[in-house]
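Notes follow the structure.
Partial view: only certain chains, each at its native spot in the assembly.
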Amino acid sequence: MQWKTSEFDEKANALIGAGRQLSAQGMVPATSGNLSARLSDGNIAITVSGRHKGKLAPSDIMLVDPDGHSLDGQRPSAETLLHTRLYRRFTEIQYVLHPHSVHATVLSRLCGDWLSLQDYEILKALPDVHTHDCEVRLPVFENDQNMERLAEVVDACLDRMENPAGYLIRGHGFYTWGLSLEDALRHVEAFEFLFECELKMRELQR
Amino acid sequence: MQWKTSEFDEKANALIGAGRQLSAQGMVPATSGNLSARLSDGNIAITVSGRHKGKLAPSDIMLVDPDGHSLDGQRPSAETLLHTRLYRRFTEIQYVLHPHSVHATVLSRLCGDWLSLQDYEILKALPDVHTHDCEVRLPVFENDQNMERLAEVVDACLDRMENPAGYLIRGHGFYTWGLSLEDALRHVEAFEFLFECELKMRELQR
């Protein structure tokens, strides 16, 4: 296949490794979650629909154009549109990760339209955060099987935010991204840590 | 042994691998749980009674007929009848898995005759579920050491359900199945995730 460049292969391998790591951390159970990388020509390498992210093979990574249309005949994840919109919005990011952890799922069902995070040193792992003494607010969107509609809601919200680092979908995990895979995985670990802390705080402070 | 066909060996190896995976996830502690596969002649390969499912050897997988009678002189798990009834009911399924996790055990003791699951994206990992916006109901049966009686109760309930994907036994883990081992393991991961979420929701919403 002509489009399977060495850049595609390299980024597909990076996604396979990321999937294995997220699976070992329990963040992509069953066939949940999806992972993508931007290629230098603007197309996107993304996980095929319905595969287990902890056991990805090269053939489980496919190619879509910047609008999310399949370029190789395979069916991309239903949520591909959420990925491509992020690449369009943030022109410098190279990876988008969507983990689906217990902590994110439960916490997203317990909070309103925003999750507020304060006084955690680990907030400094997020972009442009230089002190624990600040508030990071993550939007929590209602889950929706209509991706066009969900993507519009997400876009309308992110339009009004300054340099957001991620968002939650209720009952459905979270999205985060980065300038490199290392960046994106650091955001995943920081958010997951924060979600677990917040859940424990709520258990103990009721 | 004549009955140890290459198909038996292959499916026994698949069960050994599944046992190792479930054990690493903490879902078959001590000698709990049991695993089976249907062979093309209708007989069933199933774990021998009393073995640790994380450390299965080929000799720990035995052969029973469609009624659960031993075909090789070994003693099958006490719960073999629950497996064979499922193979009889669902003529297309190839694997039945019975994990025994903390979350399933505790949750089954806290709910009534049914566990209702709603608004979780991961419900879509179950057969015939296409949206989070639905209710999946799992029956919870009273534990019983009399397998004939328990099997009758399970059957009477499943008779009235449309395409159920699993059930719980109180204080005793859960059963799920699939058209392939991959399917069945996906159901295990989805249910375990849902049980953990539900327990946390109950802790936080009391």
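Letters are used for the chains, namely A and B, taken in the order the chains are written, and counting of residues starts over at 1 for each.
One rule holds in what follows: contacts are C-beta pairs under 8 Å (C-beta built on N, C-alpha and C of every residue); 3 or more make two chains touch, one makes a residue touch a chain.
The structure displayed is predicted, hence computed values, not measured ones.
Q: Once every copy is counted, not just the 2 shown, what does the total come to?
A: 4
Heads up, the rule we're going with is that only the chains that are shown with their structure count from here on.
Q: Upon optimal superposition of chain A on chain B over Cα atoms, what rotation angle is obtained, reported to the nearest 5 degrees?
A: 90
Q: Go ahead and note the Å separation of the Cα centroids belonging to chain A and chain B.
A: The computed centroid separation for chain A versus chain B comes out at 32 Å.
Q: Under the definition above, what is the set of chain B residues touching chain A in their complex?
A: 119-122, 125, 130-133, 182, 186-187, 189-190, 192-193, 196-197, 200-201, 203-206
Q: Hey, which residues of chain A end up touching chain B in the complex?
A: Its residues touching chain B are 29-32, 52, 100, 102, 105-106, 109-110, 143, 145, 169-173, 199, 202-203, 206.
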